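After the structure tokens below, expect a handful of questions from me.
For this view, one protein chain was removed and the others were kept in their places.
Then we have chain A:
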Amino acid sequence: MKYGIKELKNEVQLWKEEMSEKFQYDPKVYMPDDSEIVWTFDTKEKLNQWVCTSDSDNKDGFSHCDLTLSKNKKGLFSGFLDCRVPKDGQIKESGYCNIRCLRARKSFKRDSFFDWQMFTHLILRIRGDGRSYMLNLTTTGYFDVMWHDIYNYILFTRGGPYWQVAKIPFSKFFLSSKGRIQDKQDPIPLDKITNIGITCAGKTPGPFQLEIDYIGVHFDGNHTEEFAYEMYNVPSFIVGV
């Protein structure tokens, strides 16, 4: 009962903030070269907004990972990637670790989306270990066939002691569903993003670490690319495309 009342108070507070923002009727319009930092990783409360999973959680392997606060008060996604396959006769490949943010939500536990339509790039200030990670932008759709739609792109890291700012255009993200890259590609719907995640997977077993300062979005006025992959119109008599 006490927990329920506390939750109710939190939700009512969230609702009040939502309504006051709604009735201000002043949506923020971003100008060229504007950025917005969506996630920082400087406190433990902010780290609690992310969920860390690995294949060992699903009994698919032996990797383990964790998202902690580093010495510099940045987020540290680290762990051990183990590519050994469990001997259950079903799994062929193994070895993945993932962090994913919690779904955007409104008051009273209603699901919401991140609306990044006014932005063109995803920016991350990171310090990696030279491995390539996979960025996942989940766009859970309304209908069940779209529930597992994820837009991916590779995050290349340098491994040096210097921080890097990775600026990746949204037009470069390609569609996959349940991990399989789709033949029929289309640009990412930037107003329907539900989660963002970073995956470490591959055939190189060993420890990994990725230090993250912030993840944000950027509007580049000169970026005119709509979609980096095939956009030409296929004649309608060619089926399946």
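What to note about this one:
We take it that contacts are C-beta pairs under 8 Å (C-beta built on N, C-alpha and C of every residue); 3 or more make two chains touch, one makes a residue touch a chain; residues count from 1.
Methods note: contacts and distances are computed from a predicted model.
Chain not shown in the complex: UniProt lists it as "NADH-ubiquinone oxidoreductase chain 2", one of "Protein MAK16 homolog", "AP-2 complex subunit alpha", "AP complex mu/sigma subunit domain-containing protein" or "NADH-ubiquinone oxidoreductase chain 2". In the complete assembly, the contact with the undisplayed chain comes from A:Met118, out of A:Leu14, A:Val38, A:Ala104 or A:Met118.
Set against the missing chain, the residues A:Pro32, A:Gly130 or A:Gly206 yield one that touches it, A:Pro32.
Contacts to the hidden chain, counted on chain A, fall at residues 22, 25, 27, 29-32, 117-118, 141-143, 146, 149, 184, 186, 189, 191-192, 219, 221-222, 224, 226, 233-236, 241.
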